[in-house]
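Here the complex is missing a single protein chain, while all its other protein chains stay put.
Read from first to last, the chains carry the letters A, B and C; within each, the first residue is number 1.
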Amino acid sequence: MDIKMDVDALQAFLIEVFPQVHADFQVLDVTPKSVRVKLITADQHLRPGGTISGPTMFALADVGMYLAILSRIGPEALAVTTNCSIDFMRKPAAGVDLICDVVLHKLGRVLAVGDALIYSEGTAEPVARASLTYAIPPK
Amino acid sequence: MDIKMDVDALQAFLIEVFPQVHADFQVLDVTPKSVRVKLITADQHLRPGGTISGPTMFALADVGMYLAILSRIGPEALAVTTNCSIDFMRKPAAGVDLICDVVLHKLGRVLAVGDALIYSEGTAEPVARASLTYAIPPK
Amino acid sequence: MDIKMDVDALQAFLIEVFPQVHADFQVLDVTPKSVRVKLITADQHLRPGGTISGPTMFALADVGMYLAILSRIGPEALAVTTNCSIDFMRKPAAGVDLICDVVLHKLGRVLAVGDALIYSEGTAEPVARASLTYAIPPK
Partner (left out) sequence: MDIKMDVDALQAFLIEVFPQVHADFQVLDVTPKSVRVKLITADQHLRPGGTISGPTMFALADVGMYLAILSRIGPEALAVTTNCSIDFMRKPAAGVDLICDVVLHKLGRVLAVGDALIYSEGTAEPVARASLTYAIPPK
């Protein structure tokens, strides 16, 4: 359970591979079983009233899970999301950054499964939870 | 099972309520149990290689379900997504518009549940499927 | 999209492979993209008040999806459920058999994805919906 990509390597990878969205995401922490990512909330993430949109929270959970997998298998992989089940539980605080904690439950030969919890920064109760499955292509 | 908002009413509602994204979505058809919506694919929906991003497909299913509920209960409602389980099954055709068909299975006093199938326009096999639950606030 | 196992072949397979539960399930129809299965409701499926238990509906959707895959790839396969997202929408009629319609959306080399709708026999509104993913082992 070695880490193959640390915080800096993951951040550099985001900049290279997702030039359009990398500025939205800041990798905060990596352990052998988890990753913490921040969404830097900006106008394009907001709905009328200042709340953060559902697709933005989906994107955050999805990026978090992707980074959790890459941290363990390295940057060469073309892993793709096959399933996400997401629950929206509370309204995020208006204009506040979001913190996403991903825990990897399984990293198999073909499938990876993990859970994400998303918080408005500085609050204790999660605004959303998601479970995600990625398919890992054969080498 | 009357329709309270037809294609034109739903399209006008999108323009009013989602000024940032309404141009992405075109309402094509409404029946008492279903709605068809098109995503007009543009640069901001694409990932490297031209494929359409997961968050974009999530947003399309979510908007489709929202419109299916509004078509039945009218524009006054503040319905919110509580759950979405989405499966990404095939790579969308590069740069092609997406068609989303939503079927409403339940429209209860508190919860609405439906299924969405998403296709690259002109192809028979769906690229994604999603089931969604909305909470409908008391009047 | 040939059918490799028809109604009789699937029913015989259930008897052979699931001796404990096969009497619960009756295969009604098979097409290249769908399967219809009946749950013959009995005491062990009921909760106090006569309603059918959630695990029973889960089992019905799961068996239906399994049979839909086998109808297409034949009896040799050791396919296993990897994900199921199920919504319970209405209370089933007390003591009435359940009908489950499964539609196969994808039958890939590694993953199969389908949707199930479950009805109390003779009623038009579904009591539950489920989406299921199976992993198909390499030959």
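Note that a residue touches a chain if its C-beta (ideal position, glycine included) is under 8 Å from a C-beta of that chain, and two chains touch if they have at least 3 such contacts.
Small disclaimer: the values here were computed from a predicted structure and weren't measured.
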Inset, instruction - Kindly name the visible chains that come into contact with the excluded chain. - result: A, B, C
Inset, instruction - With the full complex in mind, choose from A:L28, A:V96 or A:L117 the residue touching the hidden chain. - result: A:L117
Legend entry - Absent-chain interface as seen on subunit B, which is shown: 82-83, 85, 110-111, 133, 135
Inset, instruction - Just the residue numbers, please: which parts of subunit C touch the chain that's not shown? - result: 17-18, 20, 44, 47-48, 53-56, 58-59, 62, 80-89
Legend entry - Interface residues of subunit A (partner: the chain not displayed): 85, 87, 89-90, 105-106, 108, 113, 115, 117, 125-126, 129, 131, 133
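In this text, only the chains that are shown with their structure count from here on.
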Inset, instruction - Would you kindly say which chain has the C-alpha centre located farthest from the C-alpha centre of subunit A? - result: C
Inset, instruction - Could you find the two chains linked by the most C-beta contact pairs? - result: A-B
Legend entry - Distance between chain centroids, defined by C-alpha means - subunit B, subunit C (Å): 28
Legend entry - For subunit A paired with subunit B, centre-to-centre distance based on mean C-alpha positions, whole Å: 23
Inset, instruction - Report, in whole Å, the distance between the mean C-alpha point of subunit A and the mean C-alpha point of subunit C. - result: 34
Legend entry - Shared interface positions of subunit A, touching two or more other chains: 82-83, 85
